[in-house]
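Here the complex is missing one protein chain, while the rest keep their positions.
Chain naming follows the written order as A, B and C, and within any one chain the residues start at number 1.
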Amino acid sequence: MYLSLQKKLQSGENMAAHNDGVTASIGACKETDKKIPSKSKGDNEKIQAVKESGGKHTQKQKKGDSKTDKMEKQSSDSSQQKSKSELRRERREKQEEQRAIKANKKAESEKTTKKEPVRVPPTMKADDAEMQKRVAKKLEKQQIPQRTVVQRKVRLFNHLHQYERELSLTQSVPFSCGGIHPAIIKLGVQYADRIITGSNARCIALMLALKKIIEDYTTPPQKELSRDLEAKIKPHISFLSQCRPMSVSMGNAIKYLKWHISHIPREMSDSEAKQQLYDCIENFFNEKIMLAAKAISLLACEKIADGDVIVVYSCSSLIRKVLSDALAQGKSFRVIVVDGRPRLEAKEFLRRLVKDGIKCSYVLINAASYVMQEATKVLFGAHALLANGYVLSRVGSSLIALIAKSYNVPVLVCCETYKFCERVQTDSFVFNELDDPDYLVDIGSKPAYLCDWRDYSSLTLLNLIFDVTPPELISVVITELGLVPCTSVPVVLRMQQSIISEGQS
Amino acid sequence: MMPTGEIERKEDLDERIESFIAELKQGTVQGTYNVAYRTVSLLVRVISQTKWNTAKELIEIVRREGLKMMRAQPSETSVGNMVRRVLKIIREEYASALKGNSEEGDPQESLHKMLLSEGQIDDYSQPVANLKAAVIEAIGEFNRELETSGDNIAAQALEHIHSNEVIMTAGKSRTVESFLKNAARKRKFQVIVVESAPFYQGQELAVSLAKAGIETTVINDAAVFAIMSRVNKVIIGTHTVMANGGLKAINGSHAIALAAKHHSVPLIVCTAMFKLSPQNMCSYDADAFNKFVSPNDVLKFSEGEILSKVQVFNPVFDFVPAELVTLYVSNIGGNAPSYVYRLLSELYHPDDHELS
Amino acid sequence: MAPKGKGNRVDLKQEDVLQAVVIADSFNHRFSPITERKPRTLLPVANVPILEYTLEFLCAAGVQEIFIFCCHLGDQVRTYIQNSKWCNSTSPCSVSVVLLMEAISMGDVLREIDGRSLVKSDFILVSGDVIANIKLDQILQEHKRRKEKDKSFIMTMIMKEAPPGHRSRCKEEDITVAVEKETNRVLHYQKVGHERKLDFPKDVFTDHKAVMIRYDLLDCQVSICSPIVPQMFKDNFDYLTRDDFVRGILINDKEVMVNTIHVSVIDDEYAARVSNLNMYDAVSRDVICRWTYPFVPENCTDYDCISYGRHNVYLSKDVTLARGCIVEENVVIGSRTCLGSNTFISQSVIGKGCKIGENVKITGAYIWDNVTIEDNCEVEMSVLCNNVTVYANVNIQPGCVLSWDVSVGPDVKLPQRTFLISHPLEDEGDFRDSFSEEEEPKVSKPTAEYGAKSKAFPYQGGANSDDEEDLVQDMWSLAIQSDEDDDDISSIASDVSADISPSGSPPPDDVKLFYSEMMATMTRAMEENHSADNLILEINSLKLAYDIGFRELNMLLIKALLDLPFRNEAAEEHTKIMSVLQPVSLQMSSSYQIILLGMYEKWHFV
Partner (left out) sequence: MKNVEDIMNYFTKLSTTSPEISVAVAAIKTLLHFLEVNKFETLSEMRACLKETISVLTKTDNSVTSISSGCELFLRFITLTSLDHPNFEECQKILVERGNLFLRKVSMSRQKIARSAHQFIRDGATILTHSRSRVVLEVLKEAAKAKKRFNVYITESLPDKSGHQACEEMEQLGIPTTLVLDASVGYVMEKVDIVLVGAEGVVESGGIVNKIGTYTMAISAKAMNKPFYVVAESFKFVRLYPLNQQDLPNQFKYQASVLKNSSDLSKEHPLVDYTPPSYITLLFTDLGVLTPSAVSDELIKLYC
């Protein structure tokens, strides 16, 4: 990453962009008043990523671009040949932040400034009023309802969105044909109500929904599918991220799809194009998720020995596959399912494991250190692997890893490579997602102590969703590419990207 | 043949003890303080209501009754502590009555003594005038110490909490509660309370702190590690302090202590002296270390089939090794865990460490 | 004897002494041949007599005076109580045993109670084989409150929530109850048994609003009765069991004296009845897994202290485990028991003073006191009563019961569900055959077949039992297959791919046409504000034109209604749509209308 940065610094015309990047990132650092150097690094990586994704869909005939820096430059100046619609939209957004832009800027610099809000994703700048206004405007324009922000925020997480629970998101969805596709609406609701959870499931659901959109899409006259379709998809995505912030897996999936859309040749007919897109969705689904899962479970099973006592935390479809495969291979082992309040996903997980005929014990996370001393391995899935080797996963995973470490029990993380991402993060504050605090209130049959917590002005409830586990607590990451230490995530990323670019050229 | 009055009193006493035992078994006695307090008051009754002539007999009686109570719920160590403490008081009073001088001298074994081969008194058989009165009086003093211990600890709050700190605590310990509230009267700070499922005392504490106007945030147990990086101090209560400086504290404390260590956040334990136990329980699997209650809180009984296939555990306590503890704040001041052994030697007589 | 335990439990003291009646006899022979030697209430669960649990439970619930009624082998119960802690001066509540040799049903007992007028106020009626840790006090208060409200209220039944397929649900105790939602009043009570069909009197639904029919309840034979209950038993002699009584009350409901019974459903606490062997198994497991806390082995038995270890292993202090013997999980081992090396034990209870040899494999077995098992035996899911001897190389298959003093082996294999007794069966099969657990061919086998040194005779119960198979099946809880739908990725995917529109498959062409037409008409109707009946006419004509069946019409109408708002802009239009379309829907069959409105509402609040 550093290397690429250096290159960028040399590459003249990107200078401006880069500087903006730094300033922005520092701006972002203000709210989490720490680790400016590391963060800014992270942000730059983000810039790079974003520019690429931007670059990708703006250029057409330049095959095999992606992250190689040479391509970078070409991508940036490739914004001349842009469809009118594209330009118009840009200009509108440009006006919104007029003061931010010097009067005489070249197209690419405009482009970069246009990307400015995205550098530090707005989801992480909830405390920046101006930014929020911008986002709001954008949403309005796309006719996307906005969620009401909780009136009492958790101080530590002011920079993140904290929403009220709403009985219906879609209430305010306008019923115009131009609006959101019903499939997406449904999906959005399912996300918001946590009917669909788990990054795999969410990603798959998203792909299917997008497929539906593509099905129902017809290119308007004198427009190009490659441009217009993408424009069509944009509001849907932002709607979904309104319902629930996007998971890394979804982000990657969308990136992937967009890339393919933007690479559909002009002359290709709709039906062909659609078919092609279906295929690539299929591929993504099969290769990145299904096959990957197979490969991972193969690798993981080798690591499961007879007589093992395996501690698993929370709920992961991947881990389930691994365990049931191991059982199918005739391995004899025992599983201790550790669960965390308030959602108790692992209860469902437990049911499935029992159904698969695996011998299980079940405890809450408080008792983890009691059961850990009989454990021989810890196994959990990840929400994402960050470029600095930290593992973003369900909140509590880090605690389990820590306890495991203290009893020197090896910790194995299973994660498909499509969940790797360039973001870096060293604590659970910078980026995270806040769940509805009211879930903490319900404590089963007991009289709820917190039922009227809103009456006490000095009382706040915090219901985190993710946390990051530092690499030193994790023995190995099992990916479809093999067993890797989590410090070598960037390597994998780089490799993947090169593969992609080969694949597409 | 005892006079009927004797019998009456005896029965009444036995009844009280029995019912206390029953309550211990059903775990209806809330909080270690109450357990300790009731034990002491029962022992006072034992001393006053039973018939004995010499200190030796008395010690025997107290030990016997004490054992009964201790057996009822071995995990309630404070019962045992109190019994030992009372025994110690008896010995002291006896010694002072005998020697005339108040202090019996350090009863602990020591090389020094071995060399000088001067044994401390070990026959308690001589009859001593008005020993009963003396003992009861001494115990009364001790009782006062018990009652005030909480406040004494709270009084030290300001030495440990400074303004704008972020403090994490777990469970609901009366000591910690008053400690924090006391500090809040002078200083402004933020408290993060771990709810500590499945008993949720944490939530209870949070509400009471919020009522006291302390800025409180409730987190679930899983989020401990995530939040720890922003915490300046972890202040927890405990159930027992082991002889080796280890802790027996509410379920989940070990994880918290580890997280604190990992982020090198100091871990301060508020404990009254009566929680010090001469026992050396150094693992979860030691008998009578932990208490396991009905798994119903973890997994509802109505969950159905899976129950028959799944083992569910619901331990109440957690063991925190001494090396994770930074400081003990007791009613006689702050101590490092490595110093616990000394405190013990002051509290209990070595012969009483093993009562059975 | 005056009730003890003044001073200490003032808190629990009501205006008068709280009494409980324990029926220490089940009046059936579920447990024979075992119960021929010892009454059921004294059979050990996790090495503690069942009665002990019952008493502990009552005493913990603040009961101060307990009457134990027993007939079959009642003297044993009496002697047991006399030598137990319940009779020494320190016992917190007074326990008195009443022998009723002639009683043949619970009804008799209650009549007796009435005769002696033992109960003064509300009392707790418990059967002697209940194991529970219910906190009765708030239920009692509720009971009292209710009583103040209506005088006719006479009884609270306590039931436990346990969904079908739950381990501790036993077949013949299966019940359905109909309760009034807010008052929890019982309207109908019926044993399901094995008939597939249940019928409820109509008035259950007509007379009361909001009735719940619950099949997820476990009647744990604990009930709080007002003093009139015994009298009522006296009044009508046909009441044999409590169920008769309940049914009687419910039937009498419509007559002059209206008595009401309420149910209070417990969720947190545990309660179950050892009503037969499979319940015995289930309850034992629950006790070992600590569901009955605080009444768990190391708490119940005083003075021989038990240590609780990982995986629910309870070892008495003076147990001898040879090296290399594995005690896996959910095991209770009584004092003075010795286990040989390489012996494997799991899911079992082993009594006091047993001798287990080497290389023995014991799973899911209940082995009582002073049992000897020699080397290389295998015992699976069986009950071995006191003083049983199993010589070397015996394999005991699931479901066997070896009654008192039986000895088998060496070198034999007992087939599944063999029931053995130590003495040839003398004929006093009075009413055993009508109840007893097992069906064996009535041919008496030569004792030699149980091994050279054996002292065992087959026990022949009458062949009645309705569906023995699954009884024995879950008697030893073999292979319970959990069948709940789980939605893993694939299913999610599928349900995502399902469209939001109600019709899954694309309808045939003319239907499509019709639909678009209808859509057009409706939109037009709305824009130009046609009156509803015009619209109806138009739609009807369309219907005829395309000859659309009524069902499709309704379906399409609904679809249209749902789609309509998409097609026009402002949100406040639905009300209008509704207003216009209400009549339309009226014109449909009521059921469809309901669906339509329902869906409309639902969709509105998605």
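Keep this in mind: a contact is a pair of C-beta atoms (placed from the backbone, for glycine too) under 8 Å apart; a residue touches a chain by one contact, two chains touch by 3 or more.
Fair warning: this is a prediction, and the values are worked out from it, not measured in the lab.
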{"item": "Interface partners of the hidden chain - shown chains only, full complex considered", "value": "A, B, C"}
{"item": "Residue of A:406, A:428 or A:479 in touch with the missing chain, whole complex considered", "value": "A:406"}
{"item": "Given B:66, B:245 or B:315, the one touching the chain that is not displayed", "value": "B:245"}
{"item": "Touching the absent chain when the full complex is considered, from C:263, C:282 or C:321", "value": "C:321"}
{"item": "Residues in subunit C touching the chain absent from view", "value": "320-321, 323"}
{"item": "Missing-chain contacts mapped onto subunit B", "value": "108-112, 114-117, 243-245, 280, 282-283, 285-286, 322, 338-342, 350, 353"}
{"item": "Residues in subunit A touching the chain absent from view", "value": "406-408"}
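Keep this in mind: only the chains that are shown with their structure count from here on.
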{"item": "Centre-to-centre distance between subunit C and subunit B (centres being mean Cα positions), rounded to whole Å", "value": "41"}
{"item": "Computed distance of Cα centres, subunit C from subunit A, in Å", "value": "47"}
{"item": "Multi-chain contact sites of subunit C, meaning residues that touch two or more partners", "value": "267-268, 310, 482"}
{"item": "Overlap residues in subunit B, where contacts from two or more other chains coincide", "value": "300, 306, 309, 311-312, 314"}
{"item": "Sites on subunit B touched by subunit C in the complex", "value": "11-12, 14-20, 22, 25-27, 71, 285, 287-288, 292-296, 300-302, 304-309, 311-312, 314"}
{"item": "Parts of subunit C lying in touch with subunit B, wherever the complex brings them together", "value": "4-5, 7-9, 59-60, 89-92, 133, 160-163, 165-167, 216, 267-270, 285, 289-294, 299, 302-303, 305, 307-312, 329-330, 477, 480, 482"}
{"item": "Subunit A-facing residues of subunit C, complex", "value": "267-268, 310, 482, 484, 486, 488-489, 492-493, 496-497, 499-501, 565-569, 571, 573, 605-606"}
